[in-house]
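As you look at this complex, bear in mind that one protein chain is not there, while each of the others sits in place.
We call the chains A and B, going by the order they appear; numbering starts again at 1 in every chain.
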Amino acid sequence: MGIKNWLNTLLLKRVDQSIIEEDVLKYLYKNEEKNKTSNFQSINNELVFSEEQIDKSIQQLIKNQSIVNSNQSLLLEEKGRTTAIKLIRRHRIYEKYLSEKTGFSKSSWHHKAEEMEHALTDEEVNLMSKELGNPQFDPHGDPIPTKDGQLPKLKGITLSKIEHNCTVKVLHIEDEPKRVYKSIIKQGLHIGSIMTINFTSSVYATEGHALNFNKKDLENITVQVLKEEEEIPKGIVRLSLLKKGEKAVITGLSSECRGINRRRLLDLGFVKGSKISINMVSPLSDPTAYLIRETLIALRKEQTDMILIKKINNDAE
Amino acid sequence: MQNNTPSACESCAHNPNTSLKRLGVEVENTDYVIALAGNPNTGKSTVFNNLTGLKQHTGNWPGKTVGRAEGGFMFNDNSYKIIDLPGTYSLMSTSEDEEIARNFILFGKPDVTIIVVDAGRLERNLNLVLQILEITDKAVLCLNLIDEAKRHDITVDERTLSKDLGIPVVATSAIRNVGIQELLKTVDDVAKGKIKCTPHRIKNVPKEIDKKVSKIQASIESLYPGLPNARWIAFRLLDGDEDIIKAIEEGEFINDK
Partner (left out) sequence: MDKDSAIKSLLEEAAETRWEIGQEFHDKLSESIYQNAAHIADRTVIKEGQKENFNIDRTIDSIVTSPIWGFPIMFCVLAVVLWLTIIGSNYPSQFLAFLLLDNAYEWLRAFAIDLGTPWWLNGFLIDGVFLSLAWVISVMLPPMAIFFPLFTILEDLGYLPRIAFNLDALFRKSGAHGKQALTMSMGFGCNAAGVIATRIIDSPRERLIAIITNNFSLCNGRWPTQILLGTIFIGQMVPDSYQSLVSTASVIGVALLGIGLTFASSWALSKTFLKGEVSSFTLELPPYRKPRILQTIYTSLIDRTLIVLWRACVFAAPAGAVIWLVCNITIGDTSIANHLIYLMDNFGLLIGLNGVILLAYVLAIPANEIVIPTILMLTVMTAPITGYGSGDGVMFELDSLGNTHEVLVAGGWTLLTAINVMLFSLIHNPCSTTIYTIYKETNSVRWTTLASIGPVILGFIVCFVVAQVYYML
């Protein structure tokens, strides 16, 4: 892996009129998914381009039979839908790429992908996808359309609809609007985590943390309810909750731990079954050095959030 | 598995037959090529310096050696080239150092790979050892830092270890020049085929995965009959290792012995 490759991905840029057309198609597709109708006004409200620009692209799209205008509402034709799905594929694959291969922060993936979805060619995206092992989901848990334009539906229900005590698995966190997304991320919720919901005590909790969601947040989180008879692991907390003097066994890595970071941790023995304890803490309180498989390894706080452990009794050992 | 410690007389430093002659950097056209691999900070460069008389920098922190260094020595009238590789924790990630080490063991095809491990942290070091043994079947385990282990009251049962791993094991303390003669003798024996290795292969891979690996492995073997590390290549393919995929596309494995 080279610095150069990484620079290249930074510098690729393309500015074009077709960007507006693509954005219009994507908007129409998303509305179609939500069973909402779209017209010139709603597009104009949503997109940042000028009225003339939008009008011009709509005319162009109608002319090349990507969309039709019926009864004041704009509808996607097959051709337009295909283009929109391709665009979504590019977006999600690129987000996946960013999450696996680069060090950009979660909250900047979406923005970068918004630019790159217009610049990347289909071949480039296919190559990227191949390199990533043809992933099925993007880092937010959204399904990625396949090469031949199939877009699987997202399973699960939104958290706002759950009103009884149960245990769920987090499937998806919507990354738009950015403000809501940031507020969810700040709570430290991870995709793939097991979350318990209990309306009598502190409602939402995951991996040893209580979570305080706003109403808006709940609508943007999709979960899958786990059935009683499924074996739900208990007592799993994050490594960051381990205290000095306590011992624990690692139960796994969170699925938010990606790319090189995940591989490094696995190489160093942060695998299921390894015993771990704190040896010392840096004078400035971060990082912490852990004793794991006979060696001292220092990790930063962000990483210890992604390592899941189960504490063990001191005397049991 | 017929590894055995040579008789005391053979391995004795006073035996004129086993004399070591350091060659420094003169390493053209040697009879054998030896690779030094192992976890970071286990004393690879110290062993290297000891054998070649060179002054590769050493230091007590992981990652001191980056890139690779070459040197040579004569032993029993044979000339050897030895390569000091950067220390790595594994051969499965894709950092620059790991690539250098991995590519040399895989494509450089050394006659013998000396795997230097820290006797006091054997379990952690075995992680890498087991991976290397998937790639090559001519290896010697150099159980280094034996003095430090002793100070910590840690003893290693070399015979069982050697039996389990299927390669000869030599305990050394490179910095004090202990065990180096024996290491040389053993390397020499392995290089000449006097000692046959039957390296350990990774066990208890989950069944469903192992089945799939075996299928790919079979395809690889039918493509390149006699390839000693088909299983490892199957592992790498399933992990999406771009270098290995490219190497296969370009037919790099064809002329393997």
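The criterion applied here is as follows: a residue touches a chain if its C-beta (ideal position, glycine included) is under 8 Å from a C-beta of that chain, and two chains touch if they have at least 3 such contacts.
Given the structure is predicted, the values throughout are model-derived calculations rather than measurements.
Student: Can you list the shown chains that the hidden chain touches?
Tutor: Hidden chain, whole complex, touched shown chains: A, B.
Student: Among A:Q72, A:S105, A:T121 or A:N313, which residue is in touch with the absent chain?
Tutor: Selected residue, touching the omitted chain: A:S105.
Student: Using the touch rule from the top, list residues of subunit A that touch the missing partner.
Tutor: Touching the missing chain: residues 1-4, 6-7, 102-105, 130, 133-134, 136, 252-253, 255, 259-269, 271-274, 279-287, 289, 293, 295-300, 303.
Student: Which residue numbers on subunit B touch the omitted chain?
Tutor: Answer for subunit B: residues 40-41, 55, 58-63, 66-67, 86, 90, 92, 95-97, 120, 122-124, 126-127, 129-131, 148, 151-158, 160-161, 164-165, 175, 200, 202-206, 209, 212, 215-216, 219-220, 222-223, 234-235, 237-240, 245, 248-249, 251 touch the chain left out.
The definition used in the following text is that only the chains that are shown with their structure count from here on.
Student: Where on subunit B is subunit A touching in the complex?
Tutor: Residue list for subunit B touching subunit A: 89-90, 92-96, 120-121, 123-124, 127, 240, 242.
Student: Under the touch definition given earlier, write down the residues of subunit A that touch subunit B in their complex.
Tutor: 1, 131-133, 260, 263-264, 266-269, 293-295
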